[in-house]
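With one protein chain withheld, the remaining protein chains of the complex are depicted in position.
Going by the order they are written in, the chains are A, B, C, D and E; count residues from 1 in each one.
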Amino acid sequence: MNVVLITIITLSALGALAAVILYFVAQKFKVYEDPRIDQVEEVLPAANCGGCGYPGCRAFAEAMVSSDDISNLYCPVGGAEVMSKAAEIVGKAVAEAAPQVAVVRCNGTCENRPRTNKYEGAESCTIAATLYGGETGCSYGCLGLGECVDACNFDAMYMDPVTGLPVVIEENCVACGACVEACPKDIIELRNIGPKSRRIYVSCVNKDRGGPARKACSVACIGCGKCEQVCAFDAITIKDNLAYIDYEKCKLCRKCVEVCPTDAIHEINFPVRKPKPAAPKKPAESTEKNAPEVKGNDKPEEK
Amino acid sequence: MNQWKNFSKGFFKENAVFTLLLGMCPTLGVTSSAINGLGMGLATTFVLVMANLVISLIKDFIPEKVRIPAFIVVIATFVTIVEMLMQAYTPALYESLGLFIPLIVVNCIVLGRAEAFASKNSVGASIVDGLGMGLGFAMALTMLGSVRELLGSGKLFNVSIYPEDYGMLVFVLAPGAFIALGYMIAIIDKMKKA
Amino acid sequence: MSTLIISPSPHVHSGDSVKKNMYGVIIALLPALAASLWVFGLGALVVTVTAVAASVLFEYLIEKYLLKVPSTISDGSAVITGLLLAFNLPSNLPVWIIIIGALVAIGIGKMSFGGLGNNPFNPALVGRVFLLISFPVQMTSWPKPMANVGTYLDATTGATPLSIIKEGLKNGEKLTDLLKEIPSFADMFLGKMGGSAGEVAAIALLIGLVYMLVRKIITWHIPFAVLGTIAVFTGLLNLSNPEEYAGPVFHLLTGGAMLGAIFMATDYVTSPMTPKGQIIFGVGIGVITVLIRVFGAYPEGMSFAILIMNAFVPLIDRYVKPKRFGEKVK
Amino acid sequence: MLKTFSLGGVHPAENKISAGKKIEVLPTPAQVSVPISQHIGAPSTPVVKKGDSVKVGQLIAKSSGFVSANIHSPVSGTVFKIDNVLDASGYKRPAIIIKVDGDDEWDESIDRSPELKKDIDLSPEEIIKKVGEAGIVGLGGATFPSHVKLSVPPGKKCDVLILNGVECEPYLTSDHQLMMEKGEEIMVGAKILMKALKVDKCIIGIENNKPDAIEHMNKLAQEYEGITVQPLKVQYPQGGEKQLIDACIGRQVPSGKLPIEVGAVVQNVGTTFAVYEAVQKNKPLFERVVTVTGKSVKSPGNFLARVGTPINDLIEAAGGLPEDTGKIIGGGPMMGKALVSTDVPVTKGSSGVLIMPDEMAHRKQAQPCIRCSKCVSVCPMGLSPYLLMTLSEKGIWDRTEEEQVMDCIECGSCSFTCPSNRPLLDYIRLGKGTVGQIIRSRNK
Amino acid sequence: MEYVIIIVSAIFVNNVVLSQFLGICPFLGVSKKLSTGIGMTGAVTFVMIVATLVTWLVQKLILEPFNVTFLQTISFILIIAALVQLVEIVLKKVSPPLYQALGVFLPLITTNCAILGVAILTIQKDFNLIESVVFAAATAVGFGLALVLFAGIREQLDLADVPKGMKGTPIALVVAGLLALAFMGFANLV
Partner (left out) sequence: MATIESSLKNMLLTLLIITAIAGTSLGFVYKLTEKPIAEAKARKQQEAIKQVVPEFTNNPADEAIVVTSPEGLPIKLFPAKKDGKLVGVAVETVSNKGFAGNVSIMVGFKPDGTIINYQVLEHKETPGLGTKMDKWFKTDKGHQSILGKNPGSYNLTVTKDGGQVDAITAATISSRAFLDAVRIGYKSFMENKSKLEEGGAQ
């Protein structure tokens, strides 16, 4: 029995010693860290993508906890659901942000935009852009070297080998904005997904006057102003020979699409237009050709 | 169903060795043969289950500040028990596992599970969790041990498969342990994706 | 004129290429190959052919079926790995062991890291040391020089000068007596001694060194640092106790010191980038080699020393920077 | 041993095909387009408008800030429009387009007599003012406004002027030919610069592959006190400012500092000639010598061309565009810029037009870095190009900065030498750009 | 000479990580960056020396006299755990940046086999107090050496094109293996 006794005494003494030391040290060196930071971090998606503008999820969590006004804090990956959970933890209200998706605003395919030069340098859009306007007469359009694709962490983009343009895979895109950041030509924009994923936007960023623009690319926006006139909701503005559609104001009426002489305005995820009786088939086809993304049309979400 | 999931996650999805990379020292240190791996795995399983059991029982009575020391005492108790039992009844295995038996106490899996699971869950779930994790660990160790034994000395569980002269001794030694585990993890990652 | 090419400057190139450098090294290795054929004959031939073929084949297979990337076997680096692996093996090594060595060198040592340029350790040495540890019996039986020109597996074997000395000393014999047992320095210089297939003939290796220096494939820093350090270190030991420590000439001529210093420590991929770094690297190799030879378990330490210093390369590159322009402020 | 700079360097094939070709005066074109940004610094502000008639040498755009330069009309005629036109990189930039009237009427104040005028009447301050008014920018490539360079900042002291007659770029011969034909004027120009800088020492650095120029300038220099000629080893980038200072006087400009830090000012010989003309002849900078060359060019040569002339005219003068053209480079092959078309105009900075046959124009496929360290050993600035490239490729900007990317002079020696054909400088430029931005925003 | 042998043996010949298989978790975990690797080495060195000192005393003054050496494991780990927590709390207060850098890994030190392993080994090897401390320090240096070399290689590999399937842990383990292979050259150096 002796051994058992010694055992108990030894161990208990050690345990007690440990407890006492720990207690006093803990008292003396107390550092307060808001436990909510951990809690918020737990609900965040841990993608650490920087889409929120902070260097990582933890930094964002700290910002959530420390800032009084969190209306300009938003985690695009987690979306509204995560934000409301996080807001609940910190007890503040979140800004309601409509879900968005990345949109490529250039339709300068090899076919639409003749190549005037051949670029042979490092495969990086930024590098190419700092030295040259591109391989075509349009110095605004896509350079086709895929920096946006490389930037995407969610496999939501690929380069279409035929058109030479990047394509966004809508289902995968979480609107983190990495591609927007990456593109040196500011071609990619985050736009509201829109009801039934329907969107209308000007697929061009060329600011040249009509003539040169058209010469460089057959589907360029020439700033003619027809769409601006036809829009009943003031959603379209023209600046520097380029039309821009405000997605907050756009009501998806599609009038502008019809009047655009160069087919620069794209509509996405709308059902195929009924062929007008006058001109069977052909016009529908031509829209499709100019807007490759339209292909998804056949399976609209409505049953 | 849920219990089954809880049990099976330790084998693949959250396998301590292949995915969580915990408990690497015994994993590499004792797996020069399949039987050593199995022995170590089972010893760890025993500690894991018992520790999970006890900790889930007492979790509500422990002040925050002494949580870790308390858990460690519990774990260490069971490790010492295993140590003494093995010494008494399987002395050969005890010798070949050597230092790594007392080191079960610092195996990150054991403490990790106590912290992450047993201190938050019911007794039943904790036992199942410990069993799953432990057996998953044992499985990984046995696999690694088999590979190393087979490549290194042409044997499997001490049964000669091909002449020992053709074995690559490296695999019995330290470098082989790292390399074999590296490629095993690569293969398992690949299988998981497929 | 159709479409003008646009590209960033510079618009001209020296014309140097990876291939040119690699084939240059292969050419520089030819004298050593010839010497090994002269000394070890058939065995050397079989070992070299097997190692080169297996290395190239494994690189091809791994790139084609595992990594699914374009093949790079034509750049010549796999040939070098094969040649140097062969040069580091006894010439009576069974084919299956050579093949394992090539697989380890290329598969583990090189392709696992992404192929040419990415591996932190010298692939040929990874293969060699792996074999040495795995098959110590076969890896330490050395065919007698000149005596086995027509035989391969059943060559008569003997010890290398290094192992004769090392064992003898351990057994308490006198160095002066032991030195009588080994070939003369002149014979050793020509390659008439036991050892790995390609390491024996110092003269052939030195010809290769001169060739590579003239063609500016490598710079002098690493080989000279390695050999110089070995010479100085063993020289000092020899002075301190000539009865126990062999002198610099002996150490420079034996145990792959030349092969390692000239061809293996200089591998671009696994050596530092700056002259200063290269000298640190070389000195490190020299010191470790001598430590292992004189105090360690293995009679020969070059392979281990190079591998160990390979591990230091990232640190050296991190902290030893090239001399910057403008640092010397006047 | 010939003098040279202390670190790195390469030796590309020299290919000075047009060497010894007399400078030909190119006929004035029918229309010129004069970009308003031909120099480092802020673009100039146009002072003419559509329809204005202008004479040769008349101010048409004036300096818009401290680092900026005046621009003068290179022709006589009417301003057709001020519009965005294609520049060498395919971006549209504003330019003044002038229709030429054929009279070639020069501004009266310009002294068109060919006599050499040796006496320097102006004071240092007046010289600098004159240089500024004449719109002189560095013709050695950087097009840095010369009057700014000549105004030594307070607290600094200049003790030597170095003339850059190195012309280390392969193919180019304009400076070489200028020295042969206008040596005397350059000497006087040097004297003017020495007076402006208040120094009594001037070194003319010339690479050893121009023995005739060295001899010629040496002979002339006997008569000019304080001017010496320094032959230099043929090694690229001998003409780089920092390298040249190192080679000539053994001083190294510290990282991030200007030459004046070590008491030196460097001017190109062409710039010096322009200074002579401005100060002694009152002639602003509106024309320059341009080398037109290339392996397949019929009659390569050196041409005196007005700013704004389409490159096309120059090419025609040299025998037309060869069939096999793949790339047209504005400048030399090491630092020059590939042009997107032959419509782009000659600017103050155009030193040459190099026409490359298609077979030479392509880059080879880049391979992974084999860590051969050749780029490190050729870098004249002592950088680690292989590392800078990888770091900027992966966007690790803090380490890119740590590795002193900003010191890179973009000489291209690293890309030139890399056996793996890696686009080192492409990425280093990206790194420089990005790190530069980061530093600027940090200093704000 | 005794000490030289202990030191060389602990650092090179029987390196904790590369041949003893102790402390692998932090070796793999904190080696992604050189800077954290160095910090971790510092923390480990400190804890290892102090822990060895204390456990040696406990062994000799309590466990052996009272003949309860079977309590070795439990009492040693208790001491180490308390010690680590102590360091953690102190560090948090005294040097927040260091805590930031090592934060997560401090608790990991508790479960670092190397600490307990060394404490037990010093007893097994029958070292006296000074020998034990020297051994602990040398072991920590060996740990640091392996860790720093490993971190250097991993940082360089971050910039290399390692094949997808091998990225991360697999390649790290292969590197560790090759490092161990290289270190086998030190066999029997003392």
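What we mean here is this: a contact is a pair of C-beta atoms (placed from the backbone, for glycine too) under 8 Å apart; a residue touches a chain by one contact, two chains touch by 3 or more.
None of these values were measured; they are calculated from a predicted model.
A.B. asks: So which shown chains sit in contact with the chain we cannot see?
C.D. replies: Its contacts among the visible chains are A, B, C, E.
A.B. asks: Thinking of the whole complex, not just what is shown, which of B:52, B:77, B:107 or B:146 touches the missing chain?
C.D. replies: From the options B:52, B:77, B:107 or B:146, the contact with the absent chain belongs to B:77.
A.B. asks: Which one, B:62, B:123 or B:156, makes contact with the chain that was left out?
C.D. replies: B:62
A.B. asks: Since one chain isn't shown, list which residues of chain E touch it in the complete complex.
C.D. replies: Interface residues of chain E facing the absent chain: 68, 70-71, 74, 187-188.
A.B. asks: What residues on chain C make contact with the chain left out of this view?
C.D. replies: Against the left-out chain, chain C lists 136-137, 140-141, 167, 170-171, 297.
A.B. asks: I need the residue numbers on chain A that touch the omitted chain, in ascending order.
C.D. replies: 3-12, 14-16, 18-20, 22-23, 26
We adopt the following convention: only the chains that are shown with their structure count from here on.
A.B. asks: Can you tell me the least number of steps between chain C and chain E, where a step is a move to a chain it touches?
C.D. replies: 1
A.B. asks: Work out which chains are contact partners of both chain A and chain C.
C.D. replies: A chain counts here if it touches both chain A and chain C, which gives B, D, E.
A.B. asks: Looking at CA centres, what chain is most distant from chain D?
C.D. replies: B
A.B. asks: Centroid from C-alpha atoms only, then distance chain A to chain D, rounded to Å. What do you get?
C.D. replies: 43
A.B. asks: Check each residue of chain D and list the ones that touch at least two other chains.
C.D. replies: Residues 90, 337, 340-341, 362-363, 368, 423, 426, 429 of chain D each touch two or more of the other chains.
A.B. asks: Could you say which residues in chain A touch two or more other chains, in rising order?
C.D. replies: 11, 15, 18, 22, 26, 116-117, 120-122, 127, 131-132
A.B. asks: Quick check: in the complex, which residue numbers of chain C touch chain A?
C.D. replies: Spelled out, the residues of chain C in touch with chain A are 3-8.
A.B. asks: Could you list, by residue number, the parts of chain E that touch chain D in their complex?
C.D. replies: Against chain D, chain E makes touches at 158-159, 161.
A.B. asks: Tell me, which parts of chain C touch chain D in their complex?
C.D. replies: For chain C paired with chain D, touching residues are 1, 4-14, 16-18, 20-21, 75, 77, 114-118, 219, 268-275, 317, 321-330.
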